[in-house]
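Quick one: structure below, then a few questions.
A single protein chain has been omitted; all remaining protein chains appear in their positions.
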Amino acid sequence: MKTWIEKQQYLIDFTLSSLLRRKVKNVSLLTLYILIVFILASVMFFTHSIKKEASVILHGSPEIIVQKVRAGRHELFPIRQIEQLKTIRGVASVEGRLWGYYFDPDVGANYTVLVPTARVGSLMQDDVSTAAVVDAEDEHEGASGQSGEPLYRTNLETLEPGTMVIGNGMARIRHAGRGDLLVFRAFDGTAMSLKIADLFSSKSELVTSDLVLVTEADFRRLFGLPADAVTDVVVSVRNPREVPTIATKITKVLPDARPITRDELLRTYDSIFNWRSGMMLVLLSGAVLAFVIFAWDKASGLSAGEKWEIGVLKAIGWETADIIQMKFWEGLVVSLTAFFAGVILAYLHVFLLSSVVFEPALKGWSTLYPQFQLTPFVNATQLTTLFFVTVVPYTAATIVPIWKAATLDPDTAMRRVGE
Amino acid sequence: MILHPAVIANVVASLIISGVLIYAGYYGVQILRKWDLQSGHEGQLVLERRTYLISTILTFVFGLELMSLFLYVFTANNLCPLFVGAMCAAGTLNVNPYGYPTLVLKIVSFLLAGLWLILNHADNQAYDYPLIRKKYFLLASIVPFSLGETSLQGAFFLNLKANVITSCCGSLFSAEQIKGVGSELAALPIVPMMWIFYLGMGVTILTGVYFYLGGKGGYLYSVLTLAMFGVSLASIISFISVYIYELPTHHCPFCIVMEEYGYIGYLLYLPLFAAAVTGTGIGVLLPFRGVESLREVLPRLIKKLTLMSLTLYFAFTVIVLYKIATSNLVL
Partner (left out) sequence: MIELMNVRKVFNAGQPSEFSALNGISLKIVENQVTVLVGPSGCGKTTLLTIIGCMARPSAGRVKLGDREITSLPERFLTEIRRSTFGFIFQQPNLIKGITALENVMLPAYPLGTRRAVLKGHAIRSLDALGLSEKAYSKVEWLSGGEAQRVAIVRALINNPAVVIADEPTAHLDRSLSHRFLEIVGQFKAEGKTVLITSHDPLVYQASVVDRVVKLRDGRLEEET
């Protein structure tokens, strides 16, 4: 056993000196390897982190959201039907919500306008520094974005009629700050101005960038919502295991309503992020394949000098298996260096530099792109997955070239004189 | 299909394993047909060189298969939030009928690859490759297992449909199955299982020691090690996991490799798998004790394997006893 360990030490020694002797060739390989790991790791860290943040945020959302649907489109919810829902056994409370989208033509941005409820108010006092992605462009995902978890320190009582609390993205784009007045165009074409009472914390930007909080009266005035309707309704349930049953009951009581359960949302969000992350990997598989072919080519293309060296080693007493072991150590050193370097660089890129490389792709034509820092979240599964899609294909591609090199006839290899 | 990165990694791994095994199998068949050690012909030299390639490939497969086994479990664990009723990997694997068979085939492939490596090692110690034919027959039989595993795994992942909202226009989105996917594992009753485990382990270790010292009872010991492998896995599900989780109803064998339980699962599974491979290896080598060129090397190798499997099973038992003793659960 000891001799085996000693032998491996010798081989590693020789391998390292061998790698250093051929810097040029190995540097190009290493650089590409690190790049591939870096890109894949960045994608995975980014999507996984956001997925985690989304699920943390969503956990605070109500158990069931109920919306009215007519001809497949979302309709306003009549307040009198709230009482009907309260009669369902197992329901702890039913509250109406008021929210909508306001399009600001001057800057081409959509704001999410929300009336904070008492429940929402109590949540707002927590200093939870998490974030979730709100896809402002997709209407149909809108339901989940209005879970109402904005975070700011100002007391809700300061939200007087005629004032609003806005997000940093909106403040930036309108070049406005506390105390400024912004003019909105109400549903009937008249002008309506609101004063900025406060701004959301920058920590919450990922969720609140485009958010506007107004009073109920201002909301109804802005959008022309009748007094007897709300946008939708949230239902909280005493026993979480009852949620599916209660959802079914809701559809019986209100046949034209659709209940959306929190677990469904969580699963759907999870799925979406999984899909996006996976899709990115599939798209990048072309790059990985190109890298693997490059690695195979590099491993196969032994220079005359390298062949000669192997010939000499075999002539002085190294066996084919010894050469294979040495080459294996070479591959391991290169792979581990590239893997760790790539992972560390990706970590810094995503969590410290906020994925600057991806920003153009993520931003799209969004005008209210939030400035945010993601909470680092890396686990063993991610690293193992990364390992399997980078190091394993590399190793598999180099098996045959290594073997070919190791089985060189020492005689013929040495007949070439020197390098 | 759920396009999670870990799913992609699993599929890639299985494809690579099957691919290299087919490649190795093809050359293995050539070796079977044309092998002639006595000839100094160049073709023979080429074949001999190729044996190095095949053993390198099989070593790679062995390591990769073990890692992909754990990756499979991680992936199943990661996907469990997507299915109603799935609490952990155990639930995910229940979603369709391909989940558990894939796991079983992965374990079988791993064991077979390990056995091949042991057989290869023995063959290499002899100066005339006495086991070459049997080795490559074994290789040829590993290939279908690997292909089966890749196909079943593919079927498993392709048939996973997350319980998600697929259209915004419906009125009740997911037909919420009130029952959902079962997370319960068929666990054998605890007390009888404990008896079987301890008695079985005791008998196995004693037989092993007797074989090591006296040289008799090799086949019995080898069979016992394989049986104990199955018994140990059943025991982990039945009572060992219960003690680790300190929860009488949690029988899942997968959660113990997760972070929440200190990754203790590795300390249990790795010695167990290694013990199974080395122990079964003994049974595979014993029939060849009479071969001339192996006469000197084989007994030494078999003794080493016996010692290794004994130590590993002993370590496994010690860890199990430790976990049970330090557990807060009292049954």
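Descriptive notes on the structure:
As written, the chain order gives the labels A and B, with residue 1 at the start of each chain.
We take it that contacts are C-beta pairs under 8 Å (C-beta built on N, C-alpha and C of every residue); 3 or more make two chains touch, one makes a residue touch a chain.
If you're wondering where the values come from, they're calculated on a predicted model, not measured in any experiment.
Which of B:I22, B:L37, B:L206 or B:L331 touches the hidden chain is settled by the complete complex: it is B:L37.
The omitted chain makes contact with just one of the residues A:E6, A:D297 or A:E359: A:E6. Contacts to the hidden chain, counted on chain A, fall at residues 2-7, 9-11, 14, 17, 20-21, 309, 312-322, 409-411, 414, 417-419. Taking the whole complex into account, chain B touches the unshown chain at residues 37-38, 40-42, 45, 48, 124, 127-129.
The rule is simple: only the chains that are shown with their structure count from here on.
In whole angstrom, the spacing between the mean C-alpha positions of chain A and chain B is 34. Touching chain A in their complex are the following residues of chain B: 2-10, 12-13, 16, 19-20, 49, 52-53, 56-57, 60, 64, 67-68, 70-71, 74-75, 77-78, 81-84, 162-165, 168-174, 176, 178, 259. Those residues of chain A whose C-beta lies close enough to touch chain B in the complex are 44, 69, 72, 140, 244-245, 247-248, 251, 255-261, 263-268, 270-271, 274-275, 277-279, 281-282, 320-321, 324, 379-382, 384-385, 388-389, 392-393, 395-396, 399-400, 402-403, 406-407.
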